[in-house]
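Structure first, then comments.
Only one protein chain is missing from this complex, and each of the others stays in its spot.
And then chain A:
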Amino acid sequence: MLHRTEPWRPSSPGARRNKRAIVAAALATGLALTGCASAAPDPSAAPEQTLRFGLSGEPQDVKVGADQGSTGYTLDALIHRGLMAYDADGALVPALAESFEEIDPATYSFTLREGLEFSDGTPLTSANVKNTLLFLADPENGARTLAAMRNITEVETPDDRTAIVHLSENNADFVAYLADSTAFIAPDDALSADAIATVGAGPFVIEQDDAGVQLVLARNDAYYDADSVTLDSIDLVFYPDGTARTNALVSGDVDLIDYVPWEQFSTLESTDGVTIDVQNGLLMDIEFNVTDGPFADPLVREAVAYAVNRDSVVDAAFFGNAKAIYGPPIPESSDYYTEESQELWEYDPEHAKELLAEAGYPDGFSTTILTTSQYVFHQDTALTVQADLAEIGIDAELDSPDWATRMEKATSGDFQMKINGWGGIVSEPAYLESYLGGPDLAKSFGWNDPEIMAALAAGRTGADVDSRKAAYSEAIDLMGTNVPFVPLVQRGQAFAYKDTVTGFSNLPGFLTFFAGYTLASTSISAG
């Protein structure tokens, strides 16, 4: 049975007013949520000097000298400074050092700027330089710049502003290693394996750490060139997903993004008010396990170098945003650049087959390519290589675990070929000695060729440019037939930013990850 406890009646005037109030409140909430109620900015007002930077991940705790990936290099460049740095064109410039002198290729003297301070107000002296460089020189501390630092035998500090570094061997590029953003000068209490280095001498300081969301940086008034820093603050907002990062820039949520995904280049190129700043930076290559099996034979490695069509890798893995390379990249501006060094091989499957036959594999063989499912461009590169190798009779199966597993396999030699992506620590060919003399994880497993390593060492220690150039040319020439690795492409590494961001610049080649240095001279202009 139906019982109505109250008779129906039309809404009273009071109830109608209440309804109107509810509707009005709902509309106001809706407008506020959709952002339509916000006041329009005053176009005549000076733009707020806060840069919102969509960063490709959350940086780890900063450790002195450690290789913490691209987000780490950027954070280091913002809150720390070394003796040297790079300007917007990628040229080496003194930073904490006011000047330096190459007494000889094994002795360098640095004069610090006057009145240097860390962000906590403590003075930065030559003693800090000495202690930091000796810390970086200790292999146990695993510094990224160890290849150069390990040759430091002594650091003299005749006064508070002078540091004289003595090396056990000549190193013409030593100063360039000091411009790596991980080679920053740190206070003494940060010089231990478990210390976190948040106090620095860079243009910005960490003001707020919203873990998992953002780091808020404020201008460091103790920075030696604080007057030239225009930005008041930088919000480093973490966007691990490339599409989300791109969307954030297009929708105006951030002003600048790093590590633009290759598939998004065309979207951003056609977006009004956005600049995409690309430099061909890191290289993708094939590395081998040379301890046994077919790849122990240099002829087979050479066959692979001739078999892969680099243009396919450029198109398939990088959507056309990369440069095909046939030798270890050396910038044309380098004293050591030669055309021959960039043309060690070419795409020639017929020659590759001949080399295979000469090595005793006329019908090819079966093998595996270690890559990773975690980075799509690694996997796409591997797929292209797989297809090209099939053309010369090498039947390669892909092994594509996540990155951590791939690292373990690379470290233990549990692979036959692998795809890798890396960049040199410096632009000059000295990076080849660091790379080929470095840990097995990051190069061909078990590879060592005394002749090539001796030539590279001669390049580093040569007394003059001519002798160094001759040695590097010899080393690279030997690589043509020994093939310690097969360079494939230099991938386009891009930052993208609103047109209101001025003064920021991507750096050329391997230096792309140090573009963070240019944020010290970046500003926001009126839109």
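Throughout what follows, a contact is a pair of C-beta atoms (placed from the backbone, for glycine too) under 8 Å apart; a residue touches a chain by one contact, two chains touch by 3 or more; residues count from 1.
Heads up, the rule we're going with is that contacts and distances are computed from a predicted model.
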### Message
Missing chain, UniProt name, options "ABC transporter permease", "Molybdopterin dehydrogenase", "Thiosulfate oxidation carrier complex protein SoxZ" or "NAD(P) transhydrogenase subunit beta": which is it?
### Response
"ABC transporter permease"
### Task
Taking the full complex into account, find the residue in A:61, A:269 or A:335 that is in contact with the omitted chain.
A:61
### Query
Considering the whole complex, which of A:233, A:247 or A:379 touches the chain not shown?
A:247
### Summary
Of A:337, A:365 or A:422, the residue touching the omitted chain is A:422
### Options A:99, A:411 or A:467, residue touching the unrepresented chain
A:411
### Positions on chain A where the hidden chain makes contact
1-2, 32-36, 57, 60-61, 66-72, 139-142, 144, 146-147, 193-194, 196, 210-213, 237-241, 243-245, 247-248, 250-251, 253, 374, 401-405, 407-409, 411, 420-422, 425, 434, 438-439, 441-442
